[in-house]
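Can you keep this structure in mind? I'll have questions shortly.
Taken from a larger complex, these chains appear in their original positions, while the remainder are omitted.
Read from first to last, the chains carry the letters A and B; within each, the first residue is number 1.
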Amino acid sequence: MFSTTRAPSSSEETYGFIGLGQMGYHMANNLYKNSGKNLVVYDINPKAVSRFIEYNKQQSSNDSLRIEVASSPREVAEKSSFIMTMLPESPHIKEAYLGEKGILSGISPGKICVDSSTIEPTVSLEVTKEVAKASAIGVDGPVSGGVMGAEAGTLTFMVGAPEKSIVERVEPALLSMGKNVVHCGDLGTGLIAKICNNLLLAVTMVGACEALHLGTKLGMDPKLLSSIMNISSGRSWTIDTANPIPGYLPNSPSSKGYEGGFAIKLILKDVGLAMSAAKDTKSSMMASALTEQIYRHVSNYEQYSNKDFSVLYKWLKENK
Amino acid sequence: MFSTTRAPSSSEETYGFIGLGQMGYHMANNLYKNSGKNLVVYDINPKAVSRFIEYNKQQSSNDSLRIEVASSPREVAEKSSFIMTMLPESPHIKEAYLGEKGILSGISPGKICVDSSTIEPTVSLEVTKEVAKASAIGVDGPVSGGVMGAEAGTLTFMVGAPEKSIVERVEPALLSMGKNVVHCGDLGTGLIAKICNNLLLAVTMVGACEALHLGTKLGMDPKLLSSIMNISSGRSWTIDTANPIPGYLPNSPSSKGYEGGFAIKLILKDVGLAMSAAKDTKSSMMASALTEQIYRHVSNYEQYSNKDFSVLYKWLKENK
């Protein structure tokens, strides 16, 4: 079904990448292009693999392709020294690591795995503990920056690792896909940082949409109001980068019919992970809980479900 | 009870200031010092006036004091061409402008009033309409920057005025008390901008405290988490300037036992004004409404009521 022109010579020089979806596709492209290493890739969906191979064949017409396609996560683990995973949800990661043909069944001591998926911290810890039992190293390294950052190679990696030396080992590979690597603390803290940041982002966006909606209803130009917030205590990434008012920022999703950006369904997923962690730790978080329901409500409407999360503003505006 | 050394020669050269409270005291000081104009001041509380006079006597030991104390807002209006008001709530402004010895009873055509109080936009409009009937000019010009900004002369004035030329007329006086003057649109929009900005600030702080609380409960260092948020999509004034984690920013209220800063009672007042405007305009604002109740709840506890609004974090932390 697909092929590679040349098998990489040894696992020492080879990186593995599992999960060639919306984010993973771009990340693997950058990893391949910028690291100069051989790559072994796997995706449960053959079309995702074909697309990836085709693209890189075209890019490297003169050179031989240093990419091999594996038939399982196990094969990726066997053939590479550094393994990236980028999958949608906790069960996929459990399967990729702990399944019958999973990474654990092919890994050997000293190898290192970075999981960039945004999943439940407890599942991540469960998985990385199993990796450690095999004398290999597993860390969480979720990203911020979205699909655009993945494509541009400007992601920030938030890494949870027990020692700084581990972060230093994976840094070169990660920097071939992003521009920042932050050591967040012990295992799991990368995910915690990611989830908490996105939770705050979600609440701030609700606040921004409500405040801008109120200003508009009171007769003020929401663009001017945004400008004032931008130089006042209300300023935030939400106002200066993801502003929900169409036309205020030329490149914001709101200016493009709320297309692109951070899909409301995806931020809802992250808020859900945060609220699940809040439940586990008995943390009462009133505004966050309401925020989750608001996003859930809006994303249930077909016309909003695939839009950027700033479409909340449109939902409010239509409630007059 | 108090006195001035010299009466200003004519209203042309004289500014008026009504309301020498926490904010007004510093603003009037700066107006006097930096504008070089004569000043006529009034406060319903004689002690506030004495304090102001004494301070300025000391400052100007060699010069004659160019400050006169008026016995009523009317007298201020009679003796000055430009009149600032800075009072706590709507009823005080109504009394100062429309009361028996109010500004309206002493004003003459062409004079100009800037009200920097944070009050209901509808009350402001009611008052400025009356000023207009007297062929004078009244505009709303609330400030952001707090007591520290008032003292340092770094306030931002958000001015609602029907014409740009009016803003240009008052700008020199305002810039003697602050560093920015923003024309927000027609009458009332200064207040709208102020209230909407502070509403957003209030919601963002709740989100920040909840997200940082969750991170802490999950085992992460909240200072490190703040650092990550600061370079991520969760960044905001709340994180980089008013951060609720003690010790993260040396000068934040949170690092000083939540003293100073923006008292929770005061942001509650502003959120209350926003929610009142939301009711008037039938704007449904779920997260904002909950935010108001959270601040009200926390400010009802004696140990929190006079603290900076970031004390929300402490309230959450104690709920374990």
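By our rule, a residue touches a chain if its C-beta (ideal position, glycine included) is under 8 Å from a C-beta of that chain, and two chains touch if they have at least 3 such contacts.
Worth saying up front: this structure is predicted, and the values here are computed from it rather than measured.
The full homomeric assembly consists of 4 copies of the same chain, 2 of which are present in the displayed coordinates.
We take it that only the chains that are shown with their structure count from here on.
Chain A and chain B have CA centres that are 42 Å apart. Contact residues of chain A toward chain B in the complex are 121, 144, 156, 158, 180, 182, 184-186, 188-189, 192-193, 195-204, 206-208, 210-215, 217-221, 224-225, 227-229, 231-239, 241-242, 274, 277-278, 281-288, 290-291, 294, 316, 319-320.
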